[in-house]
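Below is one structure, written out as structure tokens; comments come after it.
Just one protein chain is left out here, and the rest sit where they should.
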């Protein structure tokens, strides 16, 4: 199996505190992976590094078949390379309609000049409709995103992520604050997405992780503590220590 | 007996119209009577010299009386007396030689000699030699100052003569130094001059440079051949070099009348105007004279016809320049003296440059303390609380005006400053709290709108100040003990007021550190800033803390206002002048760190002084370049000199 993203030997510290310590991580082109770990394990910092928000002190982050280094790229460039990220809290553009939100995320030329003269073609509009139905927001297309419920915003954000057509999806706690049925829907969307691309889900909720039914990486104090199926890692004595306390 | 005789004799002699029998002083005065009476600066000198060099014990007194306009001339016999105006308007006369009263006379029978200021100065110079040995040390010191002010060859001998008998060690040292300075300028003996020059190596005194520089003055001269050997040549000049461009070299030739002047565009034009004939000049029609080439053609034709002198062509000028030698010649003829002077002067100037650098450093430091003072309030409101207050400058202004008002009520400057500082704090603290309660607390999460709202307040406050106090600058006078300067040497000095501001800045720095690190309020402020909800759940009242902290920052701005008001003029725009620099100080230093603010102030202060030093004529340009530098600096350290790192720094 080839590798889409390879993180090796990455460390970063904030004012002496080592948030990530010699972390290595790999994921293939069509794979679902869940990352779990207690608070402060470095889950969000890991995502920050991959998306270019934080620059590590040392280590390599290689991407794709050509093994490009992501460390020298800007956030926007990394996003255009095909890394999509969903934040912990839903961040959609509340002042704009669902339709505009999705249209903005659609994979198109993103240079200012072409965006200025961009007029949506039929296929773009069709794709927006398709995504909207996929995330269950077909009836809300013309409403402002700020008016949506919390769960709807989460889906809209996932929809925007899918519209980007990324090769790697980084999803931070997608199920937070959702009802049970909403969670099931979210799981379906993610599992469906993982068939064609890599998906990394950071989640606290073990039930949700179990439902994803994928390989699990446990982070602790900035490095990988255990890796394997959920059942495998939950049997691991180190993991039990970390989660339940010594 | 003597007065009787004198009176008697005078009466007889008068009656016989014979020369009066008088003392030596009167003789001298009589000898120069005409020029004394004429009282002209140009001709008076022999009279003064005669008196001063007479060696008579009365000479000093006579000169002093003359200088004080107490010398009177009796019209009937042309004798000079010391006169004293009595309450009865009559004049009591006394004899110069004996000092005895000879009688009274009516004003109409006398003529008062009123030497003008020029003559009085000459008399003063002449008096110096007497004063140098005066028993009163104060008068001796005055004499030294008089010599320093107007050094003269004639004072050298009396000065040397007075050194031996000088008892006051301070005055003796001054006399010795002055003697060496006068030796440099006036001693005929070359070796003595060189010795004196070399004795000043490394001396920073302005007087030394003033004595040495005239020795090294040069004149630029042109010579047909090699310069004569008896001239003291400073350097030979090569025409066409930076020191002497070709054009200047030719101008020298013209000035020395070694060649004809060049044709300037104005001469050309004048020649055209003077020679218009039948609508043409030298055969060239007037209408065509709109280019230099046509005019030169016309001029050449005129020259051929003999109407104007032939113009010097560039080639001729170059030829002439080549044929001559150019040199800077010292006015001072002695080469050993000029060599010694230039060696000593360059040693002195190296030392002066070092000291100037030190002085510049002190200047920069004091400017830095002013910026720090102006910015420290902001370091609290903006740096710690994150509230951007564009009216901060107006709080500084309010502090300064509070100081002004207090001074109007309490005339004692020391007392009024002591009262003004807490008053200024109280006023601006109140204003800050009011502003926080009324405006800022509604806008805590909207920084850009805070910026604009506080700007509205800033505009309003400025205009209110203008309406109350008018547009002219109001003085805030510092107490007497802050006047003057701490003088290290002739180059390095720093005024006490700047030292006071520096000390105040240090006090504020200490106060800030104490407040933030050691007090309950500091702890609560940091807690509220970092996480208001958490702080609230710990029993801290965020409203109260915000209000107090903001008031405190504003209050410090008020105190800074008093300090800045002492140093600058108090106007309604006082604050506006400092606001951008203050924000720059905080931003450059690194928001949220007082040491950063200190470094920022130091950097901006030094930078501004440094640029001003490079381009002293233009302080506006210095500010422009400084701001450009800051903009570029922020490129490399967007979070300032001392930056918070990690997630705490936010985006």
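The letters A and B name the chains in turn, as written, and every chain counts its residues from 1.
Heads up, the rule we're going with is that contacts are C-beta pairs under 8 Å (C-beta built on N, C-alpha and C of every residue); 3 or more make two chains touch, one makes a residue touch a chain.
Everything below uses one rule, namely that contacts and distances are computed from a predicted model.
A single chain of the complex does not appear, and UniProt lists its protein name as "Urea ABC transporter permease subunit UrtC", one of "Urea ABC transporter permease subunit UrtC", "Cytochrome c oxidase subunit 2A", "Helix-turn-helix transcriptional regulator" or "Polynucleotide kinase-phosphatase". Among A:147, A:192 or A:238, the one in contact with the hidden chain is A:147.
Among A:49, A:105 or A:132, the one in contact with the hidden chain is A:105. Here the missing chain is touched by one residue of B:141, B:216, B:473 or B:627, and it is B:627. Of the candidate positions A:2, A:39 or A:74, contact with the unshown chain belongs to A:74. Of B:68, B:109, B:452 or B:485, it is B:452 that touches the chain left out of the display. If you put the missing chain back, the residues of chain B touching it would be 265, 269, 272-273, 276, 281, 286-292, 295, 388, 439, 442-443, 445-449, 451-453, 455-464, 466-467, 580, 583-584, 587, 618, 620-621, 623-624, 627-628, 630-632, 634-636, 638, 647, 650-651. Against the chain not shown here, chain A presents residues 51, 53, 74-77, 79-80, 84-85, 87-89, 91, 93-96, 100, 103-105, 110-112, 115-116, 118-120, 144, 146-150, 160, 164.
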